[in-house]
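Take a look at the structure below.
Removed: one protein chain of the complex. Kept in place: all other protein chains.
Showing subunit A:
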């Protein structure tokens, strides 16, 4: 008995040493290429389908022989939307020897880990980025448009396509968002030459929203932009219907573009528009074919988030393939910076990581409209936000 224990202890120590050594090798010496991701598998912000879809893309690449004969090992860590966990899991991933991050979908990842990624020379191709930091780091490049560029895009839709004159903005700010939101609004004002009739950045994340709608009604707004999360979109539109504001164009961002919102408020008969992050996920277009096939085989939910997971993993595989020789953090970093931009039919602009100090390569959105209980693509061309 005692002997067994001893043998076990020796074995455990050996295994531990081996894994520590592997960790120190920065992945270069192992027989797999380790790619990491931080995602919310539990908690408030659940993005399990993102990792599942990305995993399928990597599995497909492995089935086709991997990268120069090496298999990709995809390690996803759950941060439960908790910043301490976000920091901890990034360190765990770095210790396992990941060479890059791909397909992360955590609300807190950029704000918490940006500094750590820079220090560790880790680069992240994010699937779902939602905070300003994600678009301001030399080490992070999201595949999605993000809430700020999207604000400009839906406002442009209202001013250019719908011909709205009195455009109003009701935005709920999250800590650290104010500057990015203001920049997005200014960008629209510069491009369109119009100014916002009402610009209210004080909308609370909970409570009754009727007073804000009354303000919009009094100001005679033709179009109202509203940014909060899915759970607030439903009462917002319901209250608008109650107040009889039927002629207004309601502009929403990507979080509102889901099947459950369509089911919940489609019956109200309001003019509701939302900006998509990619080729609209509800569209059966050819552009979506590769993703739809992958997400089905991954047995994941077909959401806009899962499109992010698909694209992030796909771009990472494409970049890895360009690397001659050892795949390490350094070579992946160099390959990302020197890559040729990738044209993808799911995006309005070519995607590249590139050498810049900050990255927001995706600048195109398609607008969807609530028609019955479904979202339907309004105009089959991407609105590409020009530089103001």
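Observations on the structure shown:
By our rule, contacts are C-beta pairs under 8 Å (C-beta built on N, C-alpha and C of every residue); 3 or more make two chains touch, one makes a residue touch a chain; residues count from 1.
Simple rule for what comes next: contacts and distances are computed from a predicted model.
Think of the chain that is not pictured: of "Heme lyase CcmF/NrfE family subunit", "FtsW/RodA/SpoVE family cell cycle protein", "Mycofactocin maturase MftC" or "Branched-chain amino acid transport system permease protein", UniProt labels it "Branched-chain amino acid transport system permease protein". When the full complex is taken into account, the listed residue touching the unshown chain is A:212, out of A:58, A:74, A:117 or A:212.
Considering the whole complex, the residue from A:234, A:287, A:339 or A:377 that touches the absent chain is A:234. Across the entire complex, the residue among A:160, A:242, A:340 or A:381 in touch with the chain not shown is A:242.
When you scan A:176, A:204, A:269 or A:341 for touch with the missing chain, the hit is A:204.
From the set A:46, A:162, A:196 or A:287, the residue in touch with the chain omitted from the display is A:46, counting the whole complex. For subunit A, the residues in touch with the chain missing from this view are 42-46, 200-202, 204-208, 210-212, 214-215, 217-218, 229-235, 238-239, 242-244, 258, 260-261, 263-264.
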